[in-house]
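This structure is in structure tokens; I'll ask about it shortly.
The chains shown are only part of the set, and none of them has been moved.
Going by the order they are written in, the chains are A, B and C; count residues from 1 in each one.
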């Protein structure tokens, strides 16, 4: 999953997208590393109050000081949302994204949630994002 | 579902519990009506800035002014969480409750989420809540 | 100041008001103690994620998990706001209350802020609150 995350970051950067995420370690960090190493820009919406908590690949750190309530901001900030992995924080982001009408695809995590498009590789996730952008925010088809 | 919601409120009040919810209309309002008519107390964590937005059965209104980011507060506030119905706001509350280690049961809505106990009636939901309280916050067994 | 805080709680409870605050220690705890000992009800909007963090005089605990961003919720929740003491958290509550059109008086703390009515005793603070309630939310006169 971590390798897929990094490849996803690289693909998004090469396609010219800015990557915004929760700014933490693990999957988030690997996505950011891929993004930055491919020349892209990363934004981290942090749970804590200090910029220093961002992973080392974050270009612009936004400390919210509101713990995982910041998940909704992450969900609202994307034109398209790629949910990577399967923990409860990710689930809250999926819920908020769908609630706000943001298109969501899921890679390697949550399945069976109505409205979420399941993809099986970073390449498919990129296709999903491209389709959302091309069609002005509707990639459910 | 609305009738079950109202019965749930009545059962919780009769058992001596305070009911805290999002303070809105629909299912939330019916739970509150059942609670108040049975002599219980209701707290509404409102999405907007004005107390007047609470449904008429809210005793204590807490306007958050932060829209559905208040869902996390609703999820954190209960010793036990009963998720009634199946929209995305409810899903975000389930996610936040599980993320924070709060026991969650689901009535008439989301199914198949690991960690959520599915119940099929207000009476079963009350049993779930009772079990959580008796065992000090662990009703997964 | 702590003694004045406790007397303020007692006066508010005797007048039939519910007292809502940040739920912490120090001044907040003394206000709550006065309230409860006079038979009133207290609500605590907590900065953390756990109800156990509330001071022992809180009847209804609402853990927000969003640190001092919860100050805005405290400011929005009152029909009238009594700012006791003079730290920066209190200043943020004053700012949010004024921004939302809530009448604010200050006891023993911030002075010189346009729109804030300065009072010099718990009795005067109670008069301010009474006036706000009687006039439907306008006590600047």
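Criterion: a residue touches a chain if its C-beta (ideal position, glycine included) is under 8 Å from a C-beta of that chain, and two chains touch if they have at least 3 such contacts.
As the structure is a prediction and not an experimental result, all values here were calculated from the model.
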Homomeric complex, total chain copies (3 given): 4
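In this section, only the chains that are shown with their structure count from here on.
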Self-contact between copies subunit A and subunit B, residue sets same or different by half: same
Distance between the centres, which are taken as Cα means, of subunit B and subunit A, whole angstrom: 30
For subunit A paired with subunit C, centre-to-centre distance based on mean C-alpha positions, whole Å: 40
Residue numbers of subunit C (touch at least two other chains): 49, 64-66
Residues of subunit A touching subunit B in the complex: 68-69, 72-73, 87-89, 91-92, 94-96, 98-99, 112-113
Subunit A-facing residues of subunit C, complex: 49, 64-69
In the complex, subunit B residues that touch subunit C: 18, 20, 41, 43, 45, 49, 51, 60-66, 72-73, 76-77, 79, 100
